[in-house]
Structures are given as C-alpha cells and as structure tokens.
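Of the protein chains in this complex, all but one are displayed in their positions.
Moving on, here comes chain A:
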C-alpha cells in the first residue's frame, strides 16, 4: 500500500518532465530487449528440443563425459587463475602503492598493458615462446614431446591477461587504507609481520575477495585463450558452447552449456556486488596517504619488488615477442625480417581493420553517454522500477560473452527483431555489454558530488537535459573518461560474444587474429595485435584530450 502510494507520487512528479519520462522509458525498453530478452532466449532454448519443453539437454551433462570435464576444467582453471591473479595483483598493488621503490611509474604502466590489448595476445606470445615451434621449447631447450596445450597453457596465459585487473582493483583498496593505522599498530609494539596480518590484510580482505571474484568471472567467461591453448584433450565450457553451435549446429546444447556457464558467473557477481560491496572499509580522510609503509623490512621489500619486476619483465617479453613475431617471416624456421604480415593486414585484411574501427567509433560515444545518463538516473532521479533499472543495466557485466553471443543469435535472428549480420547487432551488443563499467564509475563519482550543484542549475532555469549536459556531465568527467576508454578498448578487443555476430559484411580484427592463429599464421596474428594496441593507445590519448577540454576549469577542482 505504502509502496503503491510512493510509486504514484513519483509518477506524478515525473509526469511534469516528459523528456525525462521518455528517456526512462527508452532505456528501460532497451535494457529489456538487449540485456534481458537474449538471456531469456538462451534459457528457453536450453529447455527446448525442436519446440518441445524438456530437460533432455541438461540430462546430457550426466551422460557425456565431455561436458562434465568441460565444467570441471573451466571451474578449476578459473579458481586457480583467480587465486594466482589476486596474489600477483596484491603484491604488485602493495609494492607500487605503499613501498618506496624505483621505477614505480614504469612498472605501473607495464603491469596494466595487458588490459588494453586483446585478451588472448598472451596466448599468441605463449605459442611463439613455448609452442610447437617455440623459441624456448624448440630452439633453446630442444624439447620434442612438450605440449603447451591444456591446463597449464590456459592458466599461464590467463594469469598474465587477468592479474592486471586484480592489480587495478586492489590498488584502489590499498591506497584507501590509511597508513596511520599501520603506524598505530607498530606504535603499540607489533612487528611488521603482525601488523600486516592483523591490520593491513584484514582491512583489504573484502577488496581481495572482490578482486578474486572479478578475475574468476573474467577467466570463466574468457573465450580466446581457451580456444587457442586448451587443445582438444582439455575441453572448456566457453569454447565448447561455441563449437556446439558453429560446429554441430546444436542450438539447444550450446544454450544449455551457456546456462551452465552463466550460473557460477552470476553467483560470483551477486556475492561480489551485494555481499562484499557493502563491506569495503574505505577510510576516506581527505588527506593523501602518501607515506610509505614501514611494515616490511628491506629484504622482504626487495623480494616483493623483484616479483613485480619479474611480472613486468614477462609482460615486456610477451609484447616484445609479438613485435618481433609481427616482423618475422616464418617463426621457428625463417627469422628474416619482413613487412609481409603488415602488408597482408593493410591489404587483404584491411576490411577487418576499418570495420572494427567503425564499430568502436560508433559504440564508444554511445556507451560513454549512456553510462553517464544511467548513472545520473540511478543516483539523482526517483522513479518506479529504479532498482530494476540499476540491476538490469549492470547485469551484463556478469554475463559471459559466449552467453550473450548465443542469446543475440537466438533473439535477433527471427521476427520481431531481425538483425543478424548487420552493423547494428555488433554495436548494440558492445553497447550494452560494456556500459556497466561506465555506469558504475559514474555512480561512484556522482554520489560524491553535492546534489545542490545540480539543484542550482535547475533553480536558474535549466531543464533536466540541460542540467545533465551543462553541469552533471562535466562534473563526472573522470567517470565519463573511464566509460569511454573502457568501451573503446573493449570494442577493439572483444571476441567472445562478437564471434557469434560477425559476418562477411562486418568482421573484426580479433576474429581475424583467432582465424590466423587457427591456420598457423602467427605472424599475421601478431601484426593485427600490434595494430589493435596502437589504435587503442592513440584513442586513449585523444579521449583524454577531449575530456580535458570539456572540463577546463575543474581540472584543479575537488568536488
């Protein structure tokens, strides 16, 4: 009763602002169609065989060993990758935020590099180094029967791909722990070791758990690394679902595997968001916590430092190998320098480059704006269905790309929505898949901004949209930047959902990279990878410049 009254009141107030109403309705329907509907389609497909409701496909899980081992393999890989990723990420975050060590800036950028490249570039590097014709395995060690394919290959590659994500998350967590707390513990006689385990670690524990779950989700949903490195003897869920659909054209089995993939991802997401999200101890004091940690002795400090340096060195090695590989005629046999791979990319394969760029250029501003608008609606507006919109719009963050891809071909291949093979389907897929990061950072920044600044704009005569454009957006510029960069990077590097949606008309560089790897042409794959990384770096610089211009005066303003 009270609820109904409240909704009625909110509607009454909203009705005075038709633009806002229209905006909310459009976003609601879009989320329903492009986030929820495909998932429902996947669920339905997994429960139907030739139009008849049945649990038969799920019965396959018990009958076929292939499926069972895919589940076990996927879960064990993502658990291990989650653990290793968090350990490396925590050490790197601790060393680079709390210790006074040389080269912090360079190490920071090196550690982050994997984030802006396609998620399976490290898989290509690993093939260069440890593959059949790998430099290390064949040329240096002369191993004959070593195979990189399988559990160890996937884990190694994913750790390098996803540890940086844990690093970024934990960096924020560690930087927000006031060093005075550590000093206080030391002051009452605790040793450095005790201080770490009794103060620093417990304070960062929710952050650690949250980072683990994020890496777990990323690893579980990863498609490229398993496809390249798992091999036939080591089935995993995401590539298996893909093979069911593109190889055996068995939609209901593909959908069933997608549902199986979805369950642990959503569970991890729910824990991360609704349980841990409320347990982060952020001690915001307004004072910069610049002071270096005194809880580690010099030997420990340098030991930790060398781990970070080693990680950065391996990252450098991986990318170095890609650079060299891109200019090498035939890796493993003929190391003469060549521009042939680039010539291929810029000639035969150039369509994929332009297609990818067009898609990224359309998706990025849309995604950035949508993210900020939704954040604005969530934080500043009251309307019925508020919570549902928030949930729906960030839900896709937790849905593995493979599931989304299958959902999109199921949902948009037949009336009322026929879009397969078009540019639109790729743009919409990327838009709704990658907008949650923008939304979440927009929400975080907006919550810290005094609402009376926006009220002042309203008070002076600005309508909702004008207020958003002239006041809110400039104020949340940092989040806008994050949203834009994330959308662009992801649009350039995405593969798991996109691989279901590309067509002869619209192709992507990442798909090309996988195809080239598949046909053994690692040089071309490396050349494509370099082009992607180059474009992303240039784009970040351009976006940064654009966002800075938008907020000339606020560069030095804290709000």
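The rule is simple: contacts are C-beta pairs under 8 Å (C-beta built on N, C-alpha and C of every residue); 3 or more make two chains touch, one makes a residue touch a chain; residues count from 1.
Everything that follows uses one rule, which is that contacts and distances are computed from a predicted model.
Considering only "Transcriptional regulator", "Glycyl radical protein", "Hydrogenase maturation factor HypA" or "Polyamine ABC transporter ATP-binding protein", the record for the omitted chain gives "Polyamine ABC transporter ATP-binding protein", by its UniProt protein name. Of the candidate positions A:9, A:198, A:329 or A:447, contact with the hidden chain is made by A:9.
Among A:17, A:56 or A:183, only A:17 touches the chain that is left out of the view.
Considering the full assembly, A:457 is the residue among A:372, A:406 or A:457 that touches the omitted chain.
Summary of contacts with the chain left out: across A:166, A:360 or A:475, the touching residue is A:475.
Chain A residues in contact with the hidden partner, per the touch definition given at the top, are 2, 6, 9, 12-13, 16-17, 450, 452-453, 455-463, 466-467, 470-471, 474-475, 477, 551-554, 556-557, 559.
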